[in-house]
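Accompanying notes for the structure given below.
Only one protein chain is missing; all other protein chains are in place.
Chain lettering (A, B, C and D) follows the sequence in which the chains are written, and residue indices restart at 1 in each chain.
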Amino acid sequence: MPLDTSTYSLALLRIDGRRWNDLRRLHAQIHTQDAADGSSYLEMGHTKVMCVVTGPAEPQAGQKKGTVGSAQATGQKEGASIVVNVVVAGFSSVDRKRRGRNDRRIQEMEITIQKALAANLHTHLFPHSTITVSLHVLSQDGSLLAALINATTLAVIDAGIPMTDYITACTAGSTSSYAAGDDAADPLLDLNTQEEQELPYLTVGTLGDSDKVAVLVCESRVQVSRLEGMLVVGVDGCKQVRRLLDGIVKQKGRKMIKEGAVRRSDMMAVSLDD
Amino acid sequence: MLDDESVAQDEDDEDEEQGDARDEILTPGTVITSNSQWMRGHGTYVPLNTSSITSSLAGTLTRTNKLLSVRPLRARYNPEIGDLVVGRIVEVQAKRWRVDVAAAQLAILQISAINLPGGILRKRTETDELQIRSFFAEGDLLVAEVQQLHQDGAASLHTRSLKYGKLRNGVFVAVAGTGGGAGVVRSKRQLWTMEAANGGGKIDVLLGVNGYIWISKHIESDAAAEAAGINRMEESVSSQIYSSQNNHIDVTTMREIARCRSVILALVENGVKVDEDTVTRGYNEAVEFGRESMEDDIYLGGERGQRLAAALAGR
Amino acid sequence: MASPTAELSHLPKTDGSANFAYGGYTITAAVNGPVEAQRRDENPFEALVDVNVRPAAGVGGTGERQLEAILQPALRHLIPVRNFPRCVIQVTLQVMETPENAYVNPKVMQPRLNLGIIPALLHAAILGLLTAAVPMKTVASATCLVITDADGSSVKVDPTPAEIDQARSVHVLGFTAGRDLLLAESEGSFSADEWATVLQTAEKVCCRSQEAGGDAEMGGYGAESENVQQFMRSVLEAKAAEGLHWR
Amino acid sequence: MPREAEPSLSERTFTLQAISEGLRLDSRKLDQFRPLELSFGDEYGVADVKLGKTRVLAKVSAEVTVPFSDRPFDGIFQITSELGPMVAPSFEVNRPTETEILLARLLEKTIRRSGALDTESLCLIAGQKCWSVRVDLHILSADGNLIDSSCLAVVAALRHFRRPDTSIEGETLTIYTAAEREPVPLSWLHSPFCTTFDFFGEDGEIVLVDTTWLEEQLRVGSVTFSLNKHGEICQISKLGGKPVEATLIIQCAQMALAKSKEFTDLVDARLAEDAKRRDKGGLMAELSAENER
């Protein structure tokens, strides 16, 4: 039994020693590929993903028609269309199962990321063009969709594509299994694979520092009364993730200023309000 | 949980921030100002039901009178009228070419916007349209100027000057353009000729503002035509200018062209902007580096690149 | 055997649709067209007739593709395809119910061509085309017949699946209203004479309505078999009349 | 594939304007479903659902087969849903569209993954023989809200279905025809139902249920909840789209629960009616059989 519930209730520590509201180590880099318009590498615990963004650029031949496996923006003829591809490496998980291009689960993730971006990016600024997001999963240990969303946000920022705000995501679970109606159940933040297999959980993605939910995916059975608690913890986790990502972007920016690649601000934003 | 290292780094940065608040980086969703006297420019938006100018990019703030914009840390090239760009022909259509200039959309080059062999003032004929591929075919590289911008942001190019046209006798390098970040920046001269070391003769460096770069052997005849004055120039427009055949290039020249290319890539890798000054000085440094070893190594990756960047920063 | 039943234009999102049930088969036909053909299918001189048969259970396989291959040329002959160049007329035929014993393992049945279903598919398709107001040169009907050795050599019209299983040969023949042979598919062993009998019988079954007092003459073979062309006329006329009291 | 149909500017502007005034083109309230008709076929395991102009038909079939080697104690259960040109000329055979992928995933998560059907009960001889139950979902006409109507049709069809009775003596498996032994229902554990909420307005603050095709084209986002009447969430999908307030999502969950109870009652009622209808036939048959003697 990966998560010994009796141990948890005694020490209130999870299998990897975290408390209920601890995120795992989040490490991320921005602009990892010189050749790409935008790129990022992100680790949430042992879940490791990388992202490359191309565009906005002229659509490649054959990309125009909605091909299988690449989610396509619809009803947005006037703006850039967004194509998302997720490749899960065979070595990324313990079972080493190869997931083909037509795996519905992966296609669903592609569509989810594509639709989250479509509502957030200012695509209307780039008519007749395509933004291609390629995601590679190198290692899986839970919170996969969340990691993919976070990596995408970083890479899109790196590509300099205007957006409303960060979209950050994380998972939230509950220590009670679906059947148990016990009120003592604690919510948990940022689940690893073992916890995901054992406990009900959901993935939540929010916009910026707000409580607005862009993505919410739950695939396990859980009492509806648990939803609010899990959602609150998840939204709070997203805010934590946002602060971390924001720090990474700013750090990169300051480094670029120091190197002379980017000019400093003409003035301070704070002085404008006077 | 953050690892100790990055926490430590964060603290470092905070110290710096206090040192100079103009090092501040705006990120998407950051409110710049709620004061209504300012106008919003590129890289900003005003969220619904508010009057706050908010950043939509990661970058630094620029102010032009009352207009506030955010200059992105990095972005794709965004064409502006008058830009000197290097492009690659992607598609040949009936009366025009579609050219990759690293922008969001392919640029257009009309057949009426090029110099036709036999003089600028010659009237374009249907024969020209039929043999459109004899001027530029798919994959050809060219240098051109942005002539106008369409409503949707697509650019139209022209090559109606002897400075512009098909590119030969050199090597192509792609780096980031003027959209932001390290790469080519707009400067006084995008194109210059420099004396190569080790008897390599003269080489031309052409930094397209779109980040596409062409480094080639300098061909004297062009200069001669230039010197002959504008009228003669027109006459000298011969079918030669659309030749895809390289002139003879000495191995020594090739080595120096390659060295120059290494310098540019090393600059980009180490986050140094690419302009005439950095390239020229970097090249001179690289020549010195080369003298250190017998085999005159022109490779400038990794540590050697960092050394080069450090030498430039040291001034 | 029960009389055929039909429901017309019951799918509001299509240009034309019909639900046709007879002899245990229920087929829903949806027709869209003429619509723009895809670039790769485009024929500059005539319309493409795209027939798509979908089984009630399971995904379509070779059996369905073969049914499509039989129906497609038949329908193409009924439609003046040259009047709609660069277009496609889509006919989707969804099998809703079949008289098969539901508990017979369908996998065992699969390799066999299911001739018995063709008349129902054809009739549903024609009704669908007519409600979609796709111009047609004429209408047609088809019937299924078997030759059994049970009591000598006899021809039976509208056989049950069990009868088809035991038959020496199975035949499907379709005739236009003008008594032209539209389609003929046979399976099993039979002699040329037997086939002539089958042809004659099928023609009588399909085209009976045009002869006065034909029913009496039919006596011997499948008098119980409803005349489908007559049936189609009556349902379409009823549908037209429905609109009449206000049009 | 002809180009997808798209609403004109007038339709867009007017429909959105009406929604912002709290009006819908068919005069429904924002939180009101279209009249839902559920009927069963003569065969067992056929459910026909009509929701306005949307119409779906689910058909259940079962056969005896060999279980998967990695799951010797489980039967096989699959749901297939293919959108063909019957739905719209833009749907091509064998080229799944986004709608189709999402629908298939949703049914999979709601019904299969939530364990609505006890697959262990489908096992006949471990590792050798099991039932393979499949549901074929036929979309006959699509005018929005395919998800809710499809889920209801599949659940209703599975609950209506009867498989042949079997017996095992030693190594021999006997499958009885309907005439020999009355077919038996599947071992059904709980009935989850989907409710989709569609968001409109600049901030996604207006919520509609049971949207038509036109409304669906104009929505800025949507969330689908799958719940059973016991208040267990089986699945939630808000796959991107405009971000909406977390509190609104919680409200939607409560509405979904109420709706799920309604759907449960509807399916129960229709099943009871159908059973009554069949029983009458059964009784008559018995009587006539007795008369013959």
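Here, contacts are C-beta pairs under 8 Å (C-beta built on N, C-alpha and C of every residue); 3 or more make two chains touch, one makes a residue touch a chain.
Rule of thumb we're sticking to: contacts and distances are computed from a predicted model.
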item: Omitted chain, identified by the protein name its UniProt record gives, among "Ammonium transporter", "RNA polymerase II transcription factor B subunit 2", "Ribosomal RNA-processing protein 40" or "DNA replication complex GINS protein SLD5"; value: "Ribosomal RNA-processing protein 40"
item: Among the chains presented, those that the missing one touches; value: C, D
item: Residue among D:Ser27, D:Ser69, D:Asn94 or D:Thr172 touching the omitted chain; value: D:Ser27
item: Absent-chain contact - pick from C:Asp149, C:Asp165 or C:Glu237; value: C:Glu237
item: Listed residues D:Ala18, D:Leu189 or D:Ala258, member touching the removed chain; value: D:Ala18
item: Among D:Ser8, D:Ser69 or D:Thr172, residue touching the chain not depicted; value: D:Ser8
item: Residue ranges of chain D at the interface with the undisplayed chain; value: 2-3, 5-15, 17-18, 21, 23-27, 88-90
item: Sites on chain C contacted by the missing partner chain, in the whole complex; value: 9, 12, 15-16, 32-36, 44, 78, 80, 83-87, 130-139, 176-178, 232-233, 236-237, 240-247
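Everything below uses one rule, namely that only the chains that are shown with their structure count from here on.
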item: Pair of chains whose C-beta contact count is the highest in the structure; value: A-B
item: Chain whose mean Cα position lies farthest from chain B; value: C
item: Distance from the mean Cα position of chain D to that of chain C, given in whole angstrom; value: 31
item: Cα-centroid distance, chain B relative to chain C, in whole angstrom; value: 68
item: Numbers and ranges of chain A residues touching at least 2 other chains; value: none
item: Chain D residues within the chain A interface of the complex; value: 1, 4, 6, 95-98, 101-102, 104-105, 108-109, 113-115, 217, 220-221, 223, 227, 231-247, 249-250, 253-254, 257
item: Chain B contact footprint on chain A (complex, rising order); value: 18, 22-27, 31, 34-35, 37-38, 55-58, 80, 122, 125-129, 157-166, 208-209, 244, 246-247, 249-257, 259-270, 272-274
item: Complex contact set, residues of chain C against chain D; value: 11-14, 28, 30, 32-33, 35-38, 50, 52, 54-60, 88, 90, 92, 94, 96-97, 101-103, 105-107
